[in-house]
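Below is one structure. I have some questions about it.
Of the protein chains in this complex, one is absent; all others appear in place.
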Amino acid sequence: MKFEVNAKLKYQVISDSTIILNIHALNNEHQKVMEERFTTNPSVKFKALKSLSAENRLMSIEIPPQENFSINYQAVVDNVFEIKDYTEVSDLVIAKLSPETLTYLHPSRYCQSDRLYRLANNMFGYKANDFAKVSALTHWIYLNVEYLSGSTNAQTSAYDTVTEQAGVCRDFAHLGIALCRALTIPARYFTGYSYLLSNPDFHACFEAYINGSWLLFDATKLVPLNGMIKIATGRDAADAAVASIFGDVNFVSSEASCQLLETDFEPFYADYLGANGISYL
Amino acid sequence: MKFEVNAKLKYQVISDSTIILNIHALNNEHQKVMEERFTTNPSVKFKALKSLSAENRLMSIEIPPQENFSINYQAVVDNVFEIKDYTEVSDLVIAKLSPETLTYLHPSRYCQSDRLYRLANNMFGYKANDFAKVSALTHWIYLNVEYLSGSTNAQTSAYDTVTEQAGVCRDFAHLGIALCRALTIPARYFTGYSYLLSNPDFHACFEAYINGSWLLFDATKLVPLNGMIKIATGRDAADAAVASIFGDVNFVSSEASCQLLETDFEPFYADYLGANGISYL
Amino acid sequence: MKFEVNAKLKYQVISDSTIILNIHALNNEHQKVMEERFTTNPSVKFKALKSLSAENRLMSIEIPPQENFSINYQAVVDNVFEIKDYTEVSDLVIAKLSPETLTYLHPSRYCQSDRLYRLANNMFGYKANDFAKVSALTHWIYLNVEYLSGSTNAQTSAYDTVTEQAGVCRDFAHLGIALCRALTIPARYFTGYSYLLSNPDFHACFEAYINGSWLLFDATKLVPLNGMIKIATGRDAADAAVASIFGDVNFVSSEASCQLLETDFEPFYADYLGANGISYL
Partner (left out) sequence: MKFEVNAKLKYQVISDSTIILNIHALNNEHQKVMEERFTTNPSVKFKALKSLSAENRLMSIEIPPQENFSINYQAVVDNVFEIKDYTEVSDLVIAKLSPETLTYLHPSRYCQSDRLYRLANNMFGYKANDFAKVSALTHWIYLNVEYLSGSTNAQTSAYDTVTEQAGVCRDFAHLGIALCRALTIPARYFTGYSYLLSNPDFHACFEAYINGSWLLFDATKLVPLNGMIKIATGRDAADAAVASIFGDVNFVSSEASCQLLETDFEPFYADYLGANGISYL
């Protein structure tokens, strides 16, 4: 399914600074970037980086002092996904996981799964299989955590959200990831452009490793799961920040959007009560 | 310098379980494993894994129920290090870092550098260069954090230790790493076998990325820095656990030792007051 | 109902020290201390103190260095309680509360009710009245928090326990109190001697202010609620520590017991599923 995605970031740059951006759409065999344009105003030196493991496409830019500095990214991207039934799911075999996947069982900055073992198992351990467990915890987050802009900050973690029960998409994702890992299900953070998201922003949700694939879950239930263009995956938001700033830079504004370029889109809204799951690859 | 290292781990295994071990010495161009023996009693199925990025050598073993299960690792290893003067250190250029190194600027589970910016800069920001900063913070940890067995647990993080000021080698390392990252100096966790460590255990310290190399720092000041055999590096202890257990397994005991096989060893005890630093590569 | 209570505390006193004890049974119109003996070996200077608000009976003792210092307290106490049906409960009227009772709505060191509002209301807010809410949350703690000696320490708080779901009687009490306050129900910590407690120790539970009385709740469900001799109430364990130590003193051992002196005892084990509640006054 083809989408056009756009990102606009504005900064006030006080002193010579470096920004590491992570706003480029992934470009691999499952998600094709067909056209792409990256510009800054004024123009500056930039260098593309690629994280070996996760294929995330970073862009490092060096900026002299600048009252109004703007970044634009535009791309046409064709995503590929698969929706199928997960009534039957085979058990995870730890011994067969790659070291890369094992990593996503470890606790991380915002996903302290080591502190959630009893809670996760008390609440979701009895479910039939990993798909049912992750569906149930995603639905529980949806029901119990209030989506409340401004209620959290860059330091809020899953350990806070499980108790305080308010947050934004990033917090919903971190809690989902932490609960999965506490149930011994590898889980990772997912950022992307999201079709039909009402506020013009980047979106975050999470992937859980089930039956040998990474399935997508979104406890906010704000958008159709098949309208995502993936930017990055990582352990949590510390790995996949839209922009990492080094220097004296003030954030001014940020916008992201995603437009459909085709006509036959059938939105897939997972309610996490059934057995259908979706994987991007 | 050649050393013989030994590790003995004992477990009681209640049900079919998997253990991912990380006790093998690194084997690369800078640290040669000359002989090596890995056995378990009784024998079980095992599989070697290698984390692509960090070269850590994992061993995945599958164990049936077993009242007394023991693991033995023995190796002769030749380490290579360089001690030199760091009076002059060039500034870190973010834009030149690899994505792999950038990772070590991010906060992680046990090293919440995002919450330590003001503290780190208030205390160490005025120092002349990155080597001087890391030396000063390492010495500060040594002076202010009490080495106290049993004072912390697997959930203790740098955010706790900076205030509670007690812990073991793992906690000293986490605090060092968090302070470095808060000063925009990449830092990573280091585990290894350590010559002249008085208790027969694995050791943990940290590496900071200075002048284009990873230099070794140890805020415990318990051992000579040139008597280390490296097992693993990672963001923090979540990445480099000696053993990750999946299943119903009780820990019984753990021992690690490191013997010198040569005679001309001159111990390098950094006091973090001078300009000499050491790098393993 | 008459009980004999005993407490024995042992310390190694390194330097001149002061200990503030809170092991004396309350003595008021609802709980009569009939006989009482307080001794230390060797004898030292002591002074009785009484907290005005809570009637807690403190004992301040000054001790010179002493290898083996022991404290003994023995008393015969007649407790008075009332068990009745709380199917009908009138709403709390904040404006009618005394400042003393209002205090027990505030968050305290170990009971951070301010961070639990959404969770408490999501889980228990729908219940018919305050008695039903507190019964439900007490039963929920009983079902979900594992009683596990040694799993927590003197810094563990309700904010930890609600997520980590393991602890001892003190932790069960703190979580109960925090959830009550988050539901705008005054709640306070209760320490005492407890008949039929299997380990020879002091016990802690909590009181909630319902229908104009302080009702007793115990989420551990370890003991009959009518076999308690009250020592103290307070906001949380910070107010009602058995011993506050000032000086260089090592704790050696502590024992507490409670024996029944009558024969017609009918244990009242609240299961928190019915409508019967118990108040000590």
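A, B and C are the chain letters, set down in written order, and residue numbers restart from 1 in every chain.
Throughout what follows, contacts are C-beta pairs under 8 Å (C-beta built on N, C-alpha and C of every residue); 3 or more make two chains touch, one makes a residue touch a chain.
Quantities reported herein were computed from a predicted structural model and do not represent experimental measurements.
Asks: Which chains here touch the chain that is missing from view?
Replies: Displayed chains contacted by the hidden chain, ordered by label: B, C.
Asks: Which of these, B:Ala7, B:Val89, B:Val162 or B:Ile177, touches the one chain of the complex that we don't see?
Replies: B:Val162
Asks: With the missing chain put back, one of C:Asp160, C:Asp218 or C:Asp239 would touch it. Which one?
Replies: C:Asp239
Asks: Using the document's contact rule, name the residues of chain B that touch the chain not shown here.
Replies: Considering the whole complex, chain B reaches the absent chain at 115-116, 118-119, 122, 144, 146, 159, 162-166.
Asks: Could you pull out which residues of chain C are in touch with the chain that's been left out?
Replies: 18, 20, 45, 47, 49-53, 56, 58, 60-62, 94-95, 98-100, 102-103, 105-109, 112, 114-115, 154-155, 184, 238-239, 244, 246
By definition in this document, only the chains that are shown with their structure count from here on.
Asks: Name the shape of the chain contact graph, picking from line, ring, star, complete and other.
Replies: Per interface graph, the chains form a line.
Asks: So which chain is farthest from chain B, going by the mean of the CA atoms in each chain?
Replies: Here the answer is chain C, farthest from chain B.
Asks: Please work out the Cα centroid separation of chain A and chain C, and write it as a whole number of Å.
Replies: Each chain's C-alpha centroid was found; their separation is 46 Å.
Asks: Averaged over CA atoms, how far is the centre of chain B from the centre of chain C? Could you give it in whole Å?
Replies: Computed value for the inter-centroid distance: 44 Å.
Asks: Among the residues of chain A, which are close enough to touch at least two other chains?
Replies: 115
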